[in-house]
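All protein chains but one are shown in place.
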Amino acid sequence: MDWLASNWRTVGELTLSHLYLAGVPLLLGLALSVPLGWTAKRWRGSYAAVVTSTGLLYTIPSLALFVIMPLVLGTKILDPVNVLVAMTIYTVALLTRTVADGLMSVPDHVEQAATAMGYGGLRRLFGVELPLAVPVIAAGLRVAAVSNVSIVSIASVIGVSQLGDLLLDGYRRIIWGELLTGIVATLLLALLLDAVIQLGSRALTPWQRVAGGRP
Amino acid sequence: MKRRTVLTTVAVAAAIGLSACGGGSDPLASEAPTDTGTAAAGGSIVVGGADFSESTLLAEIYAGALRAKGVDATTKTNIGSREVYLRALEDNSVQVFPEYTGALAVYYDKEFTGTDPDEVYAHVQEVVPDTLAVLEKSAAEDVDSLAVTEETARTRGLTTIEDLAGPAGDLTIAAQPEFKERQQGAIGLEEVYGVTFGTIRPLTGQAVVQALVNGQADVANVFSTDPAIAANNLVVLEDTKKVFGSQNIIPLVRADKVDQVQDTLNAVSAKLTTEAITQMLKQTDIDKQDPKAVAEEFLTSNGLA
Partner (left out) sequence: MIASLLDWFLDPANWSGEDGIPARLFEHLWYSALAVGLGLVVALPLGLWVGHSGRGRWVVSVANSARAVPTLGLLFAVALWVGPAFRGDLAYLVPSTLVLVLLALPPLLAGTYAGVEAVDPAARDAAQGVGMTGWQVLRQVELPCALPLLLSGVRTAVLQVVATTTIAALIGLGGLGRYLIDGIALGDYPRAAGGALLVALLAVVLEGMLALLQRKVVSPGLSGRAVGRSRNDDDAGTGKETAQEPVDLRAPA
């Protein structure tokens, strides 16, 4: 507690960078996995290929991916872009399958009704299919958010600052207050993002509350 | 279906591999902390610091002294290893960095074996690139050293590093990861003293001393200013053949900033002593105080701020 009292300003700054490094890739990853998931749904033959190859990316250990990034991007090792891109890759790896499954969970008769009403192509995707898939996608997004927040802390090892710095410095100098602050702050940030996504999902699906059941 | 999946994956991997060929230079070679790259513009100064307590402390002291003289100075600490931060100085993302005479001399001249403090200082001034300059050296010194517990020193009869030549094969040393491959580390110890440790345990920060204190290592590679030496009654083995050289603290600055900072930083160097640094490190590392606050206290009590 003493430690936190005299260092809250640093903790605040690091929390913001942590949120940035974990949150922005979440949005980018979501934006990328929608077309990928849609492809997997539209051409069923591609489902296994798309889902497996993106899923395979998730098996690459984060420290390894952070270190390989400069090789692929031509960036410097301390460049935060490495972390942003790596985290976006993880988000896509987790979300593509979810988006594909979410879109596929939309009942055929609903799609047919939408088509009959004149909804076609993109308009049907954004007007009908995606909104109906929101609960499933949100569930996947929550998993990705919690996972991102935890993984980003490893970036301290390659010198990109965020809450992980407290873990590393707390360990190096054996300052329990700092180490525990780092752990708790990371946990809280994960819970916060999780709650925001839940709230957002609820706001986007008002029919779920009205009917008290599934669409 | 499965096979096609594997093929797709291989193709993706190959594409990544190909695009990787585009990545030109060494990512670890030149590191510019991106957000400080422009800080040099308005005559402001960024003082860098490496990723250990003493470097952070010195960076705060330099920056605090400069601020007291009206210079807009900030710090950028925890910048990886020497190989990384020296490039940061050269590409102007930092302008001042606390350094050590011997280590810096050997970095630029791998053949250099001098050990006398003045000789080392003279040499380091010669070998740094024209874009950089070394200001006056302080009396404060921080050499790498090998420490053992009182008990080990007694039972094994150790007082100098030479005494390790016999038992070293049975001993474990705790040291920073880079120790294993540095001339002022395992390589020099083997060449000069014939000391080869049985096991090298790569650790960072306080974990090095903790390994010694908790009995997981028999010898530890610690900085001579580390307050943990006194706190744990450790015995520092004398470096009779000067493998670790002379390591006086010096400000390394960009040549184009010398006029702006030299009077201030030379005044700081004049006040720095090994004891003062050990004392301040006790405050930051053992009493867990904020390095910035400790630095300010030092500056105030020495009339530097």
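Chains: A and B, in written order; residue numbering restarts at 1 for each.
In this text, contacts are C-beta pairs under 8 Å (C-beta built on N, C-alpha and C of every residue); 3 or more make two chains touch, one makes a residue touch a chain.
Small disclaimer: the values here were computed from a predicted structure and weren't measured.
Participant: Of the residues B:D109, B:E136 or B:E178, I need the one that contacts the missing chain.
Facilitator: Final answer for the missing-chain contact: B:E178.
Participant: Going by the contact rule already stated, which one of A:S46, A:S105 or A:Q208 would touch the omitted chain in the full complex?
Facilitator: A:S105
Participant: Looking at A:L14, A:V136 or A:I197, which residue reaches the missing chain?
Facilitator: Answering carefully, the residue with contact to the hidden chain is A:V136.
Participant: Which listed residue, A:L26, A:L84 or A:I154, touches the chain dropped from view?
Facilitator: Final answer for the missing-chain contact: A:I154.
Participant: Since one chain has been left out of the picture, which residues of chain A touch it in the full complex?
Facilitator: 47-48, 51-52, 56, 58-65, 67-68, 70-71, 77, 90, 97-98, 100-102, 104-105, 136, 139-140, 142-143, 146-147, 149-151, 153-154, 156-158, 163-164, 167-168, 170-171, 174, 176, 179-180, 182-183, 186-187, 190-191
Participant: Spell out, residue by residue, where the missing chain touches chain B.
Facilitator: 1-2, 5-6, 20-21, 23-29, 80-84, 172, 174, 176-178, 180-181, 201-204, 207, 210-211, 214-216
We adopt the following convention: only the chains that are shown with their structure count from here on.
Participant: Measure off the straight-line distance from the CA centroid of chain A to the CA centroid of chain B, and report it in whole Å.
Facilitator: One centre to the other, that is 38 Å.
Participant: Which stretch or stretches of chain B touch chain A in the complex?
Facilitator: 1-2, 4-5, 8-9, 12, 16, 19-20, 22-24, 27-28, 30-34, 53, 78-80, 84, 204-207, 210, 284-285, 288, 290
Participant: Which residues, counting only chain A, touch chain B once they are in their complex?
Facilitator: Chain A reaches chain B through residues 3, 6-7, 48-49, 52-53, 56, 70-80, 159, 165, 171-175, 177.
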